[in-house]
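Here the structure is laid out as structure tokens; the discussion comes afterwards.
Missing here is one protein chain; the remaining ones are kept as they sit in the complex.
Chains: A and B, in written order; residue numbering restarts at 1 for each.
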Amino acid sequence: MPADPARAYKWVTVVCSVASLGFLIGAAVRENISADWRGHQAAFRGILESKAKDDAARAAARRLPIEIRQVSVPALHTVDRCVSCHLGIDDPRMSGEPNPHRAHPKRLVEIHRVEKFGCTVCHQGQGAALNFQEAKAEDYFWDYPLLPTSMTEATCASCHDPRALPAGAADRLVAGMKLFEEKGCGACHKLNGKGGQLGPSLDNEGLKTQHQFVRTNLKGSQTTWNWFAEHFRDPAGIVPASLMPSPALTQREVEALTVYVLSLRQRDLPAEYLAPDKIDEQYARLHPSPPDGAVLYRRYCAACHDTGLHSRWDKKFQRFVPGIRNAAFLRTEEDECLAENIRDGRPGTRMPAWGPKAGGLSEVEVKALVAYLRKSAPAAPLPAAPPRGDVSKGARLFAQQCAGCHGPDGKGLIAPALANPVFQQAASDPFIAQTIRQGRESTPMPAFGRAGFGEADIGDLLAFLRKWGKP
Amino acid sequence: MPDSPKRRDFLGLAALWSAVAAMGTALAGVMRLPKPAVLPGPLRVFKLGDPSQFAVGSITRNEAGGFYLFREEQGFHAISSTCTHLGCVVAHNEGEGFACPCHGSRFSTDGSVVGGPAPAALPWLEIVVSPDGQLQVNAESQVPKGTRFRV
Partner (left out) sequence: MTPSKEFLENLKQAPRHVRESMLRNGKTPDTDRERSQSTFHNFFLHLQSVRVHRHSLSFGYTFGLGLILTASFVVLTLTGILLMVYYKPGVEQAYDSVKDIHYVVPAGRFIRNIHRWSAHLMVLAVFLHMARVFYTGSYKRPREFNWLVGLGLLVLTLGLSFTGYLLPWDQLAYWAVTIGSNIANSPREVTDAIGITAWFDPGRFQKQLLLGANYVGQEALIRFYVLHVAVLPLALTALMGVHFWRVRKDGGLSRDESRPAPPARIGEREVEVFAPSKTYGLMAVVRGRTPIVGRAPEGTVPSWPNLMWAEMAALMFTIAVTLALSYFFDAPLKEMANPAIPENPAKAPWYFLGLQELVSYSAFMGGVGVPAIVLMGLGLIPYLDRDPRGVGVWFGGAAGRKTFWQSLAFGLASVLALLAFTVNLGWLRTWFPTIPQIAIILLNPATVIVALYSAWSLWVLRRTASIRLSALALFTCFLAGFVVLTAMGSIFRGPNWQFYWWPSQWPIH
């Protein structure tokens, strides 16, 4: 038996106690001595001292306490500790200093006082953190990492109408807004209740976190803005089987559009933070001015229909997109039919419904669009259609002459679907008859009337085609 | 069993004292926890704008900061509007001084107690010019009575 039964335990106690002491002291040093922010504050103190103009100022600089500093803004539910390292953020004397001491650039902080705004409301990031890596919060368990400088304009739109900002303030953002219009993104993406439905709606797209995106093919930083940028460069590369055509943007355009998409966010900010032009913008949305048909066309139609003057082969859709501003077409179609097509779309095809319950266009806007289309040519009276004839003859004719483009089941191949409820509803017999007779200029639809179709043939075809409509 | 002869147990002592040291350090570290390293809530430092907007002879009430700002020929001074008795907000009567509605404390124009249960004068608050050129009152920092801030 050992002389002292507790000997081994005494050894364990000594070793473990010394180890514990070591870790305790290590933790204390890590928190109270070697923390990053303490070093930065000490350096800042030195800078203040060197800039001091007299002894009193020098003494005051030396007395600057080294402590955690934070800006608490209850109205915005934020507590930002960025100022623990960025002490000189609103001190104009610090504009030439290296970061983190440098004063905020562009005199923005004079308008957006740190005490009133904090920092994260514009810059995102984890305001509670006390070191840069965790404040930046990229590749971290934080929903909104720090925005890179090039992307910071995105948050301006939370309080401002970007178009009302002075030049140089949010140029990228405004450029992005314009690009969104020019490229007609609204043709497939709904925004603020109006837009197409081929792609997802973009409301609050800027508030999405990285977890709401499929990032399997995303290389580089896993942030939402990188996702957007890569998506704009190569849509199908990021979203497999995406129908989105590549917008063919330059690097600067990619940045601008990314900033814009990032700015799409409805934030619950107190009214005192909203700029007057923002409130005007919101008012304008509820009381829109008379719509401009050309603008609407650009925004919602041009992406698929291009100029609309002729039909267009779409690589992604693998079919012809009708030329809806084609003069020949418009001569045969009445305004009400045009409106119906726009309102109800073509279910089962890529043409979505645009009415108030679907695409969100109001009656006024639909009428404006129709008026714009109408500019190409007035409606001309149509010759009467032949009476409907023999269905089986019509079926044979259809299979021989029409099915190759319109599909054997009329669902459309490279030519529009005829077995479509909206087509059947909107298209009148005279319209169909005239189209078969005369064809459609600037499109692949031949003039069968000149190729040997008689009125009886057209009548048979009509009988057959109408079987797809409602009785 | 007879007691073993007493021998100095170095290992035992070392073990005991090292354990005590570890526990003591832990306790000391832990005792620091309840005192906050940084106080929650907004800063009690108030930027009031360009000094020139305050005319000589003006008296400005700042409700958020809980003080009155005076500008006279000699300079600026700010007197806290929190009664030193139990914390009510005092009212200012021009020429007469301050009066507290809660228990009737009265103060002269420079904050000295002239009546009522208040145990001490109303504090004078520190005024500086912030780096961006604004007049700044620090409601958490007091200066001796009579200190004027000249711009």
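The rule is simple: contacts are C-beta pairs under 8 Å (C-beta built on N, C-alpha and C of every residue); 3 or more make two chains touch, one makes a residue touch a chain.
None of these values were measured; they are calculated from a predicted model.
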Contact partner of the left-out chain, one of A:K53, A:K106 or A:H211: A:H211
Residue of A:W142, A:Y297 or A:F464 in touch with the missing chain, whole complex considered: A:W142
For chain A, the residues touching the chain missing from this view: 1, 5-6, 8-10, 12-13, 15-17, 19-20, 23-24, 26-28, 31, 68, 70, 79, 81, 126, 128-130, 141-143, 209, 211-212, 214-216, 218, 222
Positions on chain B contacted by the hidden chain, ascending: 1, 3-4, 6, 12, 15-16, 19, 22, 26, 29-30, 32-38
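As a convention for this text, only the chains that are shown with their structure count from here on.
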Touching residues on chain A, where the partner in the complex is chain B: 4, 6-7, 9-11, 13-14, 17-18, 20-21, 24-25, 27-28, 67-74, 79, 90-93, 110, 113, 115
Residues of chain B defined as touching chain A within the complex: 9, 11-12, 14-16, 18-19, 21-22, 25-26, 29, 37-38, 40-43, 45, 47, 131-132
